[in-house]
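And now, subunit A:
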Amino acid sequence: MTPISAVPLACYAVLIGITSVVLWVWTPYTLPPALLSGGALLMLVIAAIVALRGRTAKPSVDRAVPDLSFATVGVALGIINILVGLYLGLYLILIGAGILAFGLGGWIREARAQRRAREIVDAR
Partner candidate 1 sequence: MVLVALVDTRKEFEDLASTYLPIAIVVFALVLLGTIVPLFVFRARRRGEPSDREEPPWLPIGYAAVLIAIVALLVTLTFNAQDKISAKVTRPGLQVNVTAAKWNWRFDYPAQHISQIGGDSTPTSLVVPTGTDVRFNLTSLDVIHSFWVPYVRFKRDAFPRRTTSFVLSFPGVGYHTAGRCAEYCGLKHDQMIFTVEVMSRNDFNAWVSQQQRAQAARAA
Partner candidate 2 sequence: MSTATTTLPRARGGVLGLIASTDHKSVAIRIFLTGFFFFVAGGILALLIRTELYSPGQQLVNQDHYNEIFSMHGSTMIYLFVVPISLALGVYFVPLQVGAAEIALPRLALLGWWLLIGGGVTMWLGWFTQNGPGDAGWTAYDPLSDATNTPGDGMYLWIIGVMLAATSAALLSACILGTVMRRRAPGMTLLRMPVFTWSMLMTSILMIVAAPALLVAMGLLFWERVYGGVFDTSGGPIQYQNLFWFFGHPVVYVMFFPFVGAVGEVIAVFSRKRFFGYRAHVAALLLFTALSTSVWAHHMFATGQITVKYFSLMSTALIIPAGIEYLDLVGTMWGGRIRVGVPMAFAIGFILQFLIGGLSGIFTGSPPLDYHVTDSYFIVGHFHYTLFAGSLFGFFAAFYYWWPKVTGTFLRTGIGWIHFVLLFVGANVTFFPMFFLGYDGMPRRVGDYDPQFTDLNRVSTIGAFIIALGILAWLVNIVVSLVKREPAPDDPWGGHTLEWATSSPPPRHNFDKPLPPIRSYAPLFDARSGQTAKIEKAEA
């Protein structure tokens, strides 16, 4: 990835930056232009991240992403149960947190396995 990738993101951010400035001037209300400026800021930040990482990132190579990721399913079920638990009750939030913990733990295991695979490939 190169910093040039960030250009469309930055262009968009500048364009809505402009429309937000016009709105700040035109309207007596606060929330609408704040929303637009917020959007512009968010995209600028993402563009900056893309541009900065583009300068140092190594060329994209095959990564050892697992074919099956039950950890991800765990994360999903954890989040779902926590959110539904916000209404149905603490018991469900706790169940969800537990499942989430398993899921996140699985993600960490997958990350470590990926790193080990990377080292093996690099060593060759």
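As a selection rule, all candidates are chains of the complex that A comes from, given by their letters.
Criterion: a residue touches a chain if its C-beta (ideal position, glycine included) is under 8 Å from a C-beta of that chain, and two chains touch if they have at least 3 such contacts; residues count from 1.
These figures come from a predicted structure and were not determined experimentally.
Engineer: Spot the contact partner of subunit A in this complex among 1 or 2.
Structural biologist: 2
Engineer: State the interface residues of subunit A toward candidate 2 in the complex, per the touch definition above.
Structural biologist: Against candidate 2, subunit A makes touches at 1, 4-9, 11-12, 15-16, 19-20, 22-23, 26-29, 31-32, 35-36, 39, 42-43, 46, 50, 54, 57, 60, 62-63, 65-73, 75-77, 79-80, 83-84, 86-87, 107, 110.
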